[in-house]
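Below is the structure I would like to discuss, written out as structure tokens.
The complex appears here minus one protein chain, its other protein chains still in place.
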Amino acid sequence: MNPVNYLYLAALLFTIGAVGVLVRRNAIVLFMCVELMLNACNLALVTFSRLHGNLDGQIIAFFTMVVAAAEVVVGLAIIVSVFRTRHSASVDDTNLMKL
Amino acid sequence: MTGMTLAAAIPPIPAPHIEYLQLSPMLAVFGAALVGILAEAFVPRRHRYATQIGIALAGLAASFGLILYLALDGYAGSKADLAAMGAVAVDGPSLFLQGVITLVAVVAVLQFAERRLEPRSSTGAPVDSFAPEGAAVPGSDAEKRAATSGHATTEVYPLTMFAVGGMLLFPAASDLLTMFVALEVFSLPLYLLCALARRRRLLSQEAAVKYFLLGAFSSAFFLFGLALVYGYAGSVQLGQIARVVEGQATVTPALANTTGNDALLLIGLAMLGVGLLFKVGAVPFHMWTPDVYQGAPTPVTGFMAAATKVAAFGALLRLLYVAFPGIAWDWRPVLWGVAILTMVAGAIIAVTQTDVKRLLAYSSVAHAGFILTGVIALDRAGLGAVLFYLAAYSFVTLGAFAVVTLVRDADGEATHLSRWAGLGRRSPLLAAVFALFLLAFAGIPLTSGFTGKFAVFQAAAGSGATALVIVGVLSSAVAAFFYIRVIVLMFFSDPRADGPTVAVPSALTGTAIALGAVVTVALGVAPEYFLHLANQASLFVR
Amino acid sequence: MSFPLLTVTAALPAVGAILTAALPAATDTRSRDRNKVVPLAFSLATLVLACVATARFTPGGPRFQLTEYHSWISQFGIGYSLGVDGIAVVLVLLTAVLVPFVMLASWHDADPVVDDRGTFERNRRTQGFFALILAVEAMVVISFEATDVFLFYVFFEAMLIPMYFLIGGFGDRTKGEDAKQRSYAAVKFLLYNLLGGLVMLAAVIGLYTRAHTFDLVSITTALQNGSLHFPPVVENALFLGFMFAFAVKAPLWPLHTWLPNAMGEATAGVAVLITAVVDKVGTYAMLRFCLNLFPEASKTFAPAILVLSVISILYGALLAVGQKDIKRLVAYASISHFGFIILGIFALTSQGQSGAALYMVNHGVSTAAWLLVAGFLMSRRGSRLIADYGGVQKVAPVLAGTFLVGGLAILSLPGLGPFVSEFLVLVGTFERYPALGIVATAGIVLAALYVLVLYQRTMTGPVKAGNEGVKDLKARELVVVAPLIAMLLVLGIYPKPIADIVNPSVNQTLSQVGRTDPAPHVVNAIGGGQ
């Protein structure tokens, strides 16, 4: 199978993730979409690693996972504290500041 | 099937060689952060404040000292080289920006430590501007308990240290992966810091959510860009990317295959750009700035506005100057558009702002545009100019936000501009200092803002970007309008009877403001030495 | 190293400004007056230094004299280089002369209001006012002395700040509720000039990218020996950038509209400072920088600028006639006069330029005399509306008389200074552009009209209600007015010493531009004069 197809898949996943960020309201879902984007990147990295025949891409993918995990920690902390304050996870409710 | 052959073809991974001395400034700060966490765990609550401040300042001082040592030892010039297997560049721009960031961080820590502005807690303990307990729901009993028992979120200091460490690494990162990690390392603590305001916690949390979501979103773009560029060049090392882009690398068949597809490179660069332009606050990636600047605790805003901008521009410079000068023809016009849009939109939207922190946020957007004109120059003059501008701008920004923390009423800081009317009559010295910062923002001669603006515009003009200079000049005029509006308000409007009071700060904030003012005037009147320094430092290693 | 006379001349008022601002706040009227003596003393000391500089200047000697040089920002070829030619030294002297008078005339303008209970408002407002005046003086002086384009630019811009506070912070307190108007005027002043300055900044940068230095002498030398050459498009663009800033400052029609607001709202003393001192930097800079740096572009644009100047002359005068407010009237009159000055500069004849240089001096002195007396009148009555006055000469003959003399100077009566310069400007223009010269000459009728109409409405006729109590000039005010009038007479009757200082510099400028005076059509068979 042509590895380029994995790239197309990665691009597709990335776009789905991005569009998800744009259209979903729940902060958790939003955040998961971001994670999807990161994983799309991982897929691309691994594919390129395969294409180039070096391991850099794969190693980077591990780094990405770690970073994503860290993001989850911070992100969930923030989202949860907001949820506890507002009893809502909708990002459209947090718009006190504008203009 | 092919797995086996691949594995055989891959040489063993050598143990990395780490130049600890060159990395020591970052290590010092990260070390301080780790020690801080330990202190958080083991030091009794009542000693934590002093301990944490001590640790943070010691870490920063050590870091600054090491930076100075490295710079004097020639690492800014002849000895400049890549460290840690080509992941970190220790060269002029790195050291210069790291120096600026550590200094900014020192001032920021001083402001974080300010405990004289907020009214004392019921136990009589002085409190700072951070939430007593970040996890407690605003308005809940838990929060009240935390407040009355004099809790303080001393975690901010280790968090800050992590952020500073990331920021030190960011402009020095010489491969895209390090850059990405640094980006996250300094972003994540900042998201948390944003959420920790003592007053107006809803706004603070909202700022954190917005900052976090958008930040994560932009990191994803950055990572995607990283992947594409890696795909194109087969490496994330900036120097190697440059060699591939310029066609100087040894061409393997795989490389020949991927470099045939320029779209990979161009889209990759664009995506990397999104990540960095988000951090510098360029239009149209700026929209988080006003909300986050407004909602975050003001000392954090000041720190963020100053240090993030320095770090992010450092990374942007390195990326564009080291990895992609070969395709400058492709990205420069795009960056032109971004710069123009940023300058104009920042200046114009700021005109109708009514909150002083949002005003400063939009002003920072406009300034990002001005700095971009220097970035576009793509020569040593441009690099030197941007370095200088960043140094000058960060101290003005710190000073300005420090002043904002002092103007208070019963609800905390009085940030609505109408509350500032007549401040010049009530507290002429403070108003005069703030006016000085505003004039520096506006780029009036004899302030650092003018020198910086002159330097970047001069570099841009020197590289033939006359149109940018003209747009820059015109948007400066628009920008001047709203800075002056604030001055008018402070000096020529009648004070309101129920107007805010000006708190008398401790030496901590006082030092921050004074330092800001002194640097502003010094870089305006006698900029020769610093310009020299910036110019000396303006050579990337690759 | 020789004594840095020019630096000290500029630094003295700056030091004075800082000292004055740092004096302890006044606690009563006595200590307040003491606080005012300090700035006055500094301004007088500056005057002494300016006189010394003028005396040490050798007319016809090297182009720039008393030069000083220190490297400042070597990265951009910026030096702290000072030097004066004849025109500059005369303008420094003018500034130094006028500032003490402005201070003396504004002695009580910034006094804090004593409330109903007679308690003394204890603050630094009063000394702030005088400190700002000194700051302006320092910046104006160094602008005149700078022979480095960047150095000039820095102070050209920086002086906006103290001026801005002088206009906005100490406006006409006779119209208490109009603080809005006042701050509008201050902002308008600042924004106009800032915009001009920013456009100039672009040109300054452009100049550097071509010349790689900011040193006026190096650039002019390079231009002359051909080692530096601007392509016409570049030169024109740079010229326009510089000229725009100077035309805002000067101000030239149609960029003048900030002046009436600013002068209308400021105190009379500050208004004098604006029009007689600060705005001179604009016209001076045209002579010094536009012509010397961009000789070809100057020639290209001269006709257009001359037309604008003539429009300024007539337009300013016509609008002056239509004003209801004394200070605005003076402002429009100044616009008309600046038209003459710019006309003289860009006629590119030695008569025109010498006339323009003298005009700067004469306009300074005459406007000071006229407006300060008007200020004395306005301070007595608390109104600046012409309609509120009438028949003042009956109750205050000396005030009326000095006001008339000032007005006569403004309308360029022969025997008083302005006539000399105005005639030179007209002759200089006529030589090269007869039609413009003739149209501009019509301006002298309009000048008579606005001066005499103002005099008639305020001073003559039966004493208008409310004017009965107007007191005649006090000793302090006479001390201000009498020397100014004496100067006007000296400048009108024996301007030769100043002309002798100015002429060589004008000739040098013209040779840089590459223009010579047109020869008389008929070669004189007898030989000039008697």
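Chains here go by letter, A, B and C, matching the order in which they are written, and residues are numbered from 1 within each.
Convention: a residue touches a chain if its C-beta (ideal position, glycine included) is under 8 Å from a C-beta of that chain, and two chains touch if they have at least 3 such contacts.
Assume contacts and distances are computed from a predicted model.
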item	value
Omitted chain (choose from "NADH-quinone oxidoreductase subunit L", "Ribose transport system permease protein", "Sarcosine oxidase subunit delta" or "Urea ABC transporter substrate-binding protein") - UniProt protein name	"NADH-quinone oxidoreductase subunit L"
Displayed chains contacted by the hidden chain, counting the whole assembly	A, B, C
Candidate in contact with the missing chain, chosen from B:255, B:296 or B:349	B:349
Option touching the unshown chain, where B:263, B:410, B:429 or B:497 are the choices	B:263
Listed residues C:351, C:467 or C:512, member touching the removed chain	C:351
Residues in subunit C touching the chain absent from view	192, 254, 257, 315, 318-319, 321-323, 350-351, 354-355, 391, 393-394, 401, 408, 413-415, 419-420, 423-424, 426-427, 430-431, 434, 437-438, 441-442, 444-445, 448-449, 452-453, 455-456, 459-463, 493-496, 499-500, 503, 506-507, 517-530
Subunit B residues that touch the omitted chain in the full complex	209-210, 213-214, 217-218, 221, 262-263, 266-267, 269-271, 273-274, 277-278, 283-285, 287-288, 290-291, 329-331, 333-334, 337-338, 345, 348-353, 478, 481
Residues belonging to subunit A that touch the chain removed from view	18, 21-23, 25, 30, 91-92, 94-99
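Here is the rule we go by: only the chains that are shown with their structure count from here on.
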item	value
Pairwise touch network: line, ring, star, complete, or other	line
Between subunit B and subunit A, distance of the C-alpha-averaged centres to the nearest whole Å	24
Geometric centre distance via CA averages, subunit C-subunit B, whole Å	45
Where subunit B touches two or more other chains, by residue	none
Contacting residues of subunit C [partner subunit B, same complex]	71-76, 124, 153-155, 157-158, 160-161, 164-165, 168-169, 179, 182-183, 186-187, 190-191, 194-195, 198-199, 201-202, 205-206, 208-209
Footprint of subunit B on subunit A - complex, ascending	7, 10, 14, 17-18, 21, 27, 30-31, 34, 37-38, 40-41, 44-45, 47-48, 50-57, 59-60, 63-64, 67, 70-71, 74-75, 77-79, 81-82, 84-86, 91, 94-98
Interfacial residue positions of subunit B with respect to subunit C in the complex	384, 428, 439, 442-446, 450-451, 453-455, 457-458, 461-462, 466, 469-470, 473-474, 476-477, 480-481, 484-485, 488, 491-494, 526-528, 531-532, 535
